[in-house]
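This report refers to the structure that appears directly beneath it.
In this view, the complex is presented without one of its protein chains, the others remaining in place.
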Amino acid sequence: MNYQETFSSIHSVLSTLDNTGQTAQYIPELAAVNPQKFGVSLYTIKGELYNFGNAQEKFSIQSIVKVLSLAMAYSRQGAQIWERVGVEPSGTPFNSLVQLEYEQGIPRNPFINAGAIVVSDILVSILQNPEKDFLEFIHEIIGDKSIQYNSSIAESEKSCAYRNLALVHLMKSFGNIENDIDRVMDFYFNMCSICMTTDEVAKVFSMLANKGISPITNTEILSSSSSKRINAIMQTCGFYDESGEFAYRVGLPGKSGVGGGIVAVHPGQYSIAVWSPKLNAKGNSLIGSKFLEAFTTAINASIF
Amino acid sequence: MNYQETFSSIHSVLSTLDNTGQTAQYIPELAAVNPQKFGVSLYTIKGELYNFGNAQEKFSIQSIVKVLSLAMAYSRQGAQIWERVGVEPSGTPFNSLVQLEYEQGIPRNPFINAGAIVVSDILVSILQNPEKDFLEFIHEIIGDKSIQYNSSIAESEKSCAYRNLALVHLMKSFGNIENDIDRVMDFYFNMCSICMTTDEVAKVFSMLANKGISPITNTEILSSSSSKRINAIMQTCGFYDESGEFAYRVGLPGKSGVGGGIVAVHPGQYSIAVWSPKLNAKGNSLIGSKFLEAFTTAINASIF
Amino acid sequence: MNYQETFSSIHSVLSTLDNTGQTAQYIPELAAVNPQKFGVSLYTIKGELYNFGNAQEKFSIQSIVKVLSLAMAYSRQGAQIWERVGVEPSGTPFNSLVQLEYEQGIPRNPFINAGAIVVSDILVSILQNPEKDFLEFIHEIIGDKSIQYNSSIAESEKSCAYRNLALVHLMKSFGNIENDIDRVMDFYFNMCSICMTTDEVAKVFSMLANKGISPITNTEILSSSSSKRINAIMQTCGFYDESGEFAYRVGLPGKSGVGGGIVAVHPGQYSIAVWSPKLNAKGNSLIGSKFLEAFTTAINASIF
Partner (left out) sequence: MNYQETFSSIHSVLSTLDNTGQTAQYIPELAAVNPQKFGVSLYTIKGELYNFGNAQEKFSIQSIVKVLSLAMAYSRQGAQIWERVGVEPSGTPFNSLVQLEYEQGIPRNPFINAGAIVVSDILVSILQNPEKDFLEFIHEIIGDKSIQYNSSIAESEKSCAYRNLALVHLMKSFGNIENDIDRVMDFYFNMCSICMTTDEVAKVFSMLANKGISPITNTEILSSSSSKRINAIMQTCGFYDESGEFAYRVGLPGKSGVGGGIVAVHPGQYSIAVWSPKLNAKGNSLIGSKFLEAFTTAINASIF
């Protein structure tokens, strides 16, 4: 299939749309990104790469990393992690405290902030050098050691993280955080600060299209069963309280980040990453979502 | 694939389990069903039928019908119906009023009771003879006119429907019910009272595995796009506040009913219906859920 | 004290204010009331009556009646009624379903709609002729048989009572309504439809300023202890989610109605009734609240 042509023609159509969103405003590093940037990359399980636009430009992947931290924790601890975080859609915004209070500090799923903080706590407990080991986990998937944390983004987020600090303190009060709060949050913000290109994101996530095996390094990162289960959680929970809408419109499991990135996976076929910095009211990339909807419609292929 | 053998061997294993649930107790017709009943049927898009156990015995499909009423309303009104009901997981039990109050009478999705009542209201508005037309819609899919309402089940449900009446009055107060409440609820209870065998359920739902075209009558019931979108909604919302769990464990879009039935769809391949009357605490068939998990694990095939 | 002069001077000041509220719009009988009407009456435990403005004009007392139905139920059943309704402020609007769902059908207090419906159900259970007996209860307090139900108001309310019907069905589903829903709601709407003048309201409520004994007929309506307890509930719950505000500003136990009436009680001294039909956003009389605040400030007397 000529994916590039499809990319280009969808992009032309979308460029004419009124693009009313805005970049994430709460940290300078994200607010300052040129809102006209647009990149898309598709990587097949056979190792073919298709891309368009600013596909080699690094951006802050933010919450997209939550899939990778979950993958690492799940690969080490297995189903045991579900004692501390659920797999249900929350039906609420990404940073809500309400359900966390009603449900005694157990987050609904690992992709809302509270759940990802619990995963961060799990990794701090089981890893020798969390920051180093986590990067190595990613490097092992992509066969490339260039992916790094961005300390100025991590610092910026940390300085305005009152809501996340409310979440972690609430969970600690319920006994669902084992380690020192500062240590857990440092690691959490470091992970969120990772920068990648859409090429890189598509490559890293291709293992989830390939039953847990990296098509690049041929390493088994996850068992086939674990890979499927992570895709299932992305499908039901990947877009906060727009998860149903994304499943309905795009029809693929996916995950968004407040840096404007979205990744989606077609199991058995490919992964696709798109980047456009302006966000809608729910915090998901405006053009990115529309692009993926148009793409799965154009090639007439979703998992449903 | 030898599906029957797989069915049989999974069933043997499950029979040894402690089966702690109980049948739905709120109406005599459901409470009185023999809890040992078990049937499963799989129907491929090529028209092959595989089954096991009590697969030719009628049971009350209950909420499974909500997929069919949605399919009919969506085929007639298109995306316009989403002005009155959402496509997001609710994160709450099937009959909760909380979100309905916060969200001004707009139900989260068409598979919780409130949403299905809105769909019933839509059908009452657009159909000449709702009861007759809806049965014909089903008959057209399956090419068989034997499927009928069960008036004693409908009457029983109506007589203890205080919670559903609370939902419909609340929505009426917000202006989201157009017709007379009694008319809407009569139709709603009639639809829920339909009885089918697992063979029949698998056959009817095979159109959702086949891009909206009935493999039996070869009629286009839904457009390919509509069929995919209904599958997406089943995936994210089909099991109330166990939807994430079902996606995680089974990996197929599906829908359960309080009569102990569950249907799941593997797009492009088959639909499968299972029936076992005892329910877990969330109101989903206990053995039915375990069976489907074991089945998709055994044949190593899910959409993820 | 020269109450009339105080009334007149406060009224002059308030007349110059911008009066932005509006009359209750949901039933024609309330919407059509002249919004300029204003009446106030004060009745002391010694039997002195002071009034100003339209103090002899009948208006629909609406929720003010909830204090009288509670008084009757409490005088007959005592503390037993607290098994079915609480005495805590709800912190939510008068017709909210949220807490009712979380708290299994037990309303927070007898002055929100759900609680008053439970009280209505209790009276239907214990009275031979609820409508007749309840009027006699009021007649016994005031020594005058002219107070009556207004059937056109009752009918109007009944025809648009979807929210209240949602409440009663929800409580019935939890087992907290004993009688037929239509019977309970008919009696509820009849009670709300009672019309009185501010003179009459002040007289009826004077028994709560006088330890439960009517200063007019000298009959003991309630025990001294019961009278105090009803005043306490009015203080904490009489104004829905403005109860704290009313306690803070006015400093007396009181109860409002959507017909624009407010009654307040200074135990050991007097009761005061005010009527001004325009309501604020919380459904309480705009000018009525301001008048009472100005009055207790002017005479420098509250219970606090």
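Think of it as A, B and C in the order they're written, each chain with its own count starting at 1.
In the analysis below, a contact is a pair of C-beta atoms (placed from the backbone, for glycine too) under 8 Å apart; a residue touches a chain by one contact, two chains touch by 3 or more.
As the structure is a computational prediction, the values presented were derived from the model and not from experiment.
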In the intact complex, which of the presented chains make contact with the chain not displayed?
-> A, C
Which of these touches the unseen chain: C:Gly21, C:Gly39 or C:Gly86?
-> C:Gly86
For the full complex, which residue in C:Thr23, C:Ser243, C:Ser271 or C:Asn284 touches the chain that was left out?
-> C:Ser243
Among C:Arg108, C:His169 or C:Lys290, contact with the omitted chain is made only by C:Arg108
Which of A:Glu5, A:Glu48, A:Glu101 or A:Glu178 touches the missing chain? It is A:Glu101
Had the left-out chain been drawn, it would touch chain C at residues 86-92, 99, 108-109, 224-225, 227-229, 231-233, 235-237, 241-245, 247-248, 251, 253, 267, 297, 300, 302-304
Residue ranges of chain A at the interface with the undisplayed chain = 96-98, 100-102, 162-163, 165-167, 169-170, 172-173
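In this section, only the chains that are shown with their structure count from here on.
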Equivalent-chain rotation between chain B and chain A, CA atoms, steps of 5 degrees | 180
Centre to centre, by mean C-alpha position, how many angstrom separate chain B and chain C?
-> 47
Between chain A and chain B, what is the separation of their C-alpha centroids in Å?
-> 32
Where the centres are mean C-alpha positions, what is the separation of chain A from chain C, in Å?
-> 55
Touching two or more other chains, which residues of chain A qualify?
-> none
